[in-house]
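Excluded from the complex is one protein chain; the other protein chains are retained at their positions.
Chain IDs A and B follow the sequence of writing; residue 1 opens each chain.
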Amino acid sequence: MKIVVLMKQTFTTEARIELDGSGKPNDSKVKKVVNPYDEFAVEEAIQLVERKVAEKVTVVCLGPASAEEALRQCLAMGADEAVRVDSAGLEEADSSVVASVLAGAVKSMGYDLLLAGYVAVDDNAAQVAVRVAELLDIPQINVVSKLEVANGTATGWREADGRTEVLEVPLPALVTADKSLNKPRYPTLPNIMKAKKKPLEIKAPADFGINPPASKTRVVKYELPPPKSGAKIFKGTPAEAAAALVKALREEAKVV
Amino acid sequence: MTVEIRPRIKGYSFLLEETDPALVFTPEDFTDEHRQFIRTTREFVDQEIEPIREELEKLDRDLLKNTLKKAGEAGLFMIEVPEQYGGLGLDLISQMVVIENLGGSGGFAVAYGVQIGIGSEPILFFGNDEQKQRYLPRLASGEIIGAYGLTEPGSGSDALAARTSAALSEDGKHYILNGSKVFISNGGIADLYTVFGKVNGEHFTAFLIERGAPGFSIGAEEDKMGIKSSSTTTLTFQDVKVPVENVLGEIGKGHKIALNILNLGRIKLGVGVGGGIKQALGRAVRYGIQRKQFNTRLVDFPLIRQKIAGMVARAYASESMGYRTSGDIDEAIRAAGAHGEPTLDRQLATLEELSGECAINKVFDSECLDWVVDEAVQIHGGYGFIAEYKVEAGYRDARISRIYEGTNEINRLFISGNLFKRAMTGRLPLIGAVQKIQAAVLSPLEPYDGAGKPLADVAEAIFNAKRLYLFVGGVIAQRFMPDMDRISKEQEALAWMADMVIHIYALESAYLRAVKRIEAGDPPAESHADAVRYQMLDSTAVIEQSARTLLEGYFADDSLKTNLAVLRKFAKWPHVNRVELGRKLAKAAVEAEGYPFEVVS
Partner (left out) sequence: MSNDILVFVELQNGDIRKVTPQLVSAARPLAEARGGKLHALLVGEGIGELARKAATLGVDSVAVVEDPSLADYTAEAYAEAITQASKRLGAGALLFGNTSIGKDTAPRVAQRLGVGMISDVTGTISTGGNPIFKRPVYAGKAVTHVEVLESSFVISVRANSYPSAPAAASPAPIQSLAVAPDPSKIRTKVKEVVVRAAGKVDLTEADIIVSGGMGVKGPEGFEFLRPLAEVLGAALGSSRAAVLAGYIHPSHQVGQTGKTVSPSLYIACGISGAIQHKAGMSTSKCIVAINTDPEAPMFEIADYGIVGDLFEVVPPLIEEFKKLLHG
C-alpha cells in the first residue's frame, strides 16, 4: 500500500506577524515549519508503515525551494520520498489552483491512501485536501483523531462539533488529521543522515501535464488587529453586567 | 607522527598573521543538516528535559538514566563514534551544534557531555578494535553509560600524581586495583568506567572497569552547589580484578590518554557553555520585556540595556570563537586526510596542534558564562534569587565550568606555557616576530594599512593588540630566557599573558565573522559590527591592562618607563561611544527577544 501525504510549509503559530512594505506578511523573519497538522499526517503515515499496513510514504509539497527543508524533515521523520512541486508563478494562487496542481501530481504518482492535515495554520482555509479528494473522485474522512486501515478500507474517528463520527471508506481515500491523532516524533540524528540519501524530486506542474488554472479568489489586503485600548467596564447590577458581558463576548469579541 | 598542516591551522599562528575571513567557519555557514540537528536537539530538550526539569534536579538516578536512554534513542550519543562502531562519525562542527543546544540543560548537559566525551573518547581514540567493538556501539546507543575517573582526593589539578595502584596478578591475567577517585560525573549511574591508576606505583595507565566488578564500590551522591541533576560520586577500589584485556592503550602511557582527551573536552565544554550563555541572555531579555518599574519596561532602562549589550557581545564572541576553532580542527583533519585516511593519530595530532585554542575557548567561555548568568539574575532583581525562576539554577550551574576540564588557572598556565615551549623549540616562529617588533619600536611605528577593509578600525585594534602582545611577551621572556623553568614559576606572567592571548583570539574571531557577514552583504551585518565593537571595548581594555600590569610587575625605573612608552605607542584603540553602541546593540536583542544572531530560530 502506498501513502501520499500532502504537506505545506507554514509560519509557526508562535510567529509574530508583521506586514512588510507591500502590506503582506513579512516572512523573512519568521521561522517556517511543516504545517503542524500535516506533521500529524506524516507521523500517521510512518506509523502505518511501521505497523506493516503500508509500504511506502511519499510527501508532496507545492512550494518554493525553501520548502525543501520541511520536506527533508519529513524524510528524516521516516517518509520514503519527497516531491516538491515548484510554486514559481503560483505564489498567490488560491486553494482551487493549489488543489488542481496537487491532484495532478498525486494522480500521476499513484496512491492508495492520501493523508493531509485538515487545515494549514497560516491561511486557515481548510480547502485544499478536500478539493483534491473531489478532483480525484475519492471519499474522505475529515478531521480524524484516530485511524485504522485494514483490508482495503480506512476507518476514521472524525471529530465533528460535539460528536465523534466513526466512518468507514474503501481505499483509495483521503484522511485529514486533527491534532489529537498522534504525537509526531522528532527526527533522530541517524534518520536525518539517512534522509540525505532519500529521493527529493523537484517537479513543475507541467511535468504532471498540468497547466494551472487562474485563481478564482484573490487576497486584496492584509490587516493587523488593532492594539488593545483598555477594558470596557460593564456597570449595573450583577445580572445586568453579566448579560452585557455575555453579549459583548458573543457579538464583539466573538469568542463564545 | 608529524602532520602537514596548512599555515592557518598552526596553533597560535593567529598571533603572527592575519586570517582570511573566508576560511573561517561561522554559524551562518550551517548546512541544512546542521539545522536539522539543531531542531532535533531542541525538540529533545523541549519534550524530554524541560517538562521534568524539577524532578531531574532532585537527582533520581533512574529518571536520569531513563532520560539519557531517550537521548540515546534520538541518536544524540552517536555524534562522534565512527559508523563502523554504530555511530555517525560526524565532523566536529556537526557534533558541536548538538552539544551547544544541550548546553543550557544544566546537570543533564553534564551527564550528556561525559557520555559523549570523557566517557567514550578514551576508548574511541586509544582502545583496540576488540574494546571498541565491545563498548562503543553500546555507548553510542545509550545502552550503557560511561564515566571517567581521574581525579583523586589527593590529586586534582595535579592529576598525574594519582595514587590508585595497579598490580599484575600472579597468573598474569588481571591487574589488581586499589585506591579511590572523587568527583566522578555519572559515577552513580554509569556501567563503564575509564579509571587511571599506576602500575607498580609508577606507570600511569588507564583501565576499563565495569560496574559490579567485585571490590568496586560507588559512593553516595555529593550534595553540589549546581548541576544538581548530574550524578557525582566517589569510586573505591579494593582489590578490584581488572582483566588484562581491559588495559586501555599501553601500560605507562595513560597520561597520553588523559591529556589528549582534555583538548577535545575543553573545546566541547566551551561550545556547550556558549549554549548556556545564549539561554541566560534570552531569559533575561524576555523577563525584562514584561517586567515594568516606574511604568517602564526594564529593557528600556539604559543601565539594563548596557548589561544586555555586554551579554550579546560575549555570546557573539564566544560563539564565533567556538565555531572558528572547531572548523579549523575539522579542516586540519580533512587536510591530513587528503594524503590518506585521517587516522586517529592524525586527529590527535591536530587536536594537540590546536590545544592552545581549545584551552582559550574553555577559559573565555566559562568566564563569560559566569558574567552573563550573574547579570541575568541581576536583571531579574529579587525574582532571580528565587528558585522558581530558571536563572537561579542557571547561576549555580554555571560555576562548575571554571573548575573542571582543568581549572581556569591551570588552563591559563597551559596557554602560555605551551606557547613558550613551541617558541623555544622553533615550532612556532615567534622569536623572529618578536625581534621584528623590537626593531620596529625604535623608529616611528609603521601605520596599519586598513584601506578599503570592512571594520578597518577593529582590524587596526587587533593588529595593535598583537604587536603589543609580541612586544610585552618578548621583553618578559627575555628576562628569564633561556631558563624555561624560571618562567614557569612566574605564574602571573603566564596567566596575564594568557589573558592577552585569549582576548586577541576572541576579538579576532568575532571580527572575522562580522567581516564575513559584511562581505556577504547580509542585512543584519550592522548588528554584527556593533557586537564586535562592543567586544572590542572590553577586550582591548583587558589587553592593555594586562600589558601594563605585566610591565609594572617585571620592570622598574627607566626600563619600565621605556617599556610603558612603547605600550602607549601600540595601545591605540579607536574611540567608540559605549553609551550609544550599547543601547543600540541591546535594542537588537530586545527586538529579537533574545540573542539576535540566532541562525536557526
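Things to note:
Methods note: contacts are C-beta pairs under 8 Å (C-beta built on N, C-alpha and C of every residue); 3 or more make two chains touch, one makes a residue touch a chain.
Because the structure is predicted, anything quoted here is derived from the model rather than measured.
Set against the missing chain, the residues A:Ala88, A:Ala150 or A:Leu224 yield one that touches it, A:Leu224.
Within chain B, the residues in touch with the undisplayed chain are 287, 290-292, 383, 388-389.
Even with one chain removed from view, chain A keeps its contact list with that chain: residues 11, 13, 15-17, 19, 25, 94-96, 99, 118, 121-128, 130-131, 133-135, 139-143, 155, 159-170, 173, 214-225, 228, 230-235, 238-239, 241-243, 245-246, 248-251, 253-256.
Going forward, only the chains that are shown with their structure count from here on.
Mean C-alpha positions place chain A and chain B at a centre distance of 43 Å.
Only residues 32-33, 35-37, 39-40, 43-44, 47, 73-76, 78-79, 88, 98, 601 of chain B touch chain A when the two sit together in their complex.
Within the complex, the chain A residues that touch chain B are 30-31, 68-69, 72-73, 76, 186-193, 196.
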